[in-house]
Structure formats: C-alpha cells, structure tokens
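Here the complex is missing a single protein chain, while all its other protein chains stay put.
Our next item is chain A:
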Amino acid sequence: MALLGFGSENKTTAKKSSDGAYIAPDRTERAQCWEARDSYYSCLDRHDILDSLKEGEKAKNCCPEESKQFERNCASSWVKYFKQRRVADWKKEQTRLKLEKENAVNIADVKDGSVRIVNS
C-alpha cells in the first residue's frame, strides 16, 4: 500500500492491484468525490464564482472547507478537470440559451418529428 501517487497533499491512499499498478477509485470513492465536488460547486454559486481556476484565491477564501474537502476526496487531475468542466458547461448552457432565443430548434426534436421546421 502506498500513498496516492497523484497529488502532492495528504490524500486518501490509493490501493495497488495484484500486479502492482494503482487501482482506480471505486464506486464509493467516486461518489464521495462527486459529493465533495457538488458542495464545492454550490459554494461557488453562493459567492458568484464561475471559474475557480482563474479566481483561485477568492474561491479558497470564500469556500475554505469545501475546497479542502474537494481536494481531499478527488485526485488532483479530477479537481482540475471538474473546475474546467464547470466553466465549459456554463458556456455550453449560455450558447444553448442564446440559440434558443434565436429560435433555433434541437436537431434531435426535428429528427423524431416533435418539432417541424417551417420556412418563413
């Protein structure tokens, strides 16, 4: 058994498999990580922070406990990934809203016939 190789801080320990390679987080550990991520996200929402990578200092000061838990329960590559994904998901949602305003229709709805394109 060895300390989790990824990340520098004192994280939970990663298990080694029978051939010596590190086992990936299992279902329970994933769930713990996602839970920590979600409470971190909701804290960011409360403080109106979108990009916690850009506003790292502010995020750390506003959500010290959530930030600690997040980093403790998830591998650092996951932490970075989730922080980036939050921004990407927000941008995606904005694009969707913008398109919706422009009366764009979902291509899937057109394909299954629930929406019809009418040429004006």
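Some observations on this one:
In the analysis below, a contact is a pair of C-beta atoms (placed from the backbone, for glycine too) under 8 Å apart; a residue touches a chain by one contact, two chains touch by 3 or more; residues count from 1.
As a working rule, contacts and distances are computed from a predicted model.
The listed choices are "Mitochondrial metallochaperone Sco1", "RNA helicase", "Ribosome assembly protein 4" or "Signal peptidase complex subunit 2"; the UniProt protein name belonging to the chain that is not shown reads "Mitochondrial metallochaperone Sco1". Only one of the listed residues, A:A36, A:A59 or A:A75, touches the absent chain: A:A75.
Summarising the interface, chain A meets the missing chain with residues 1-2, 4-7, 14-28, 30, 33-34, 74-78, 81-82, 108.
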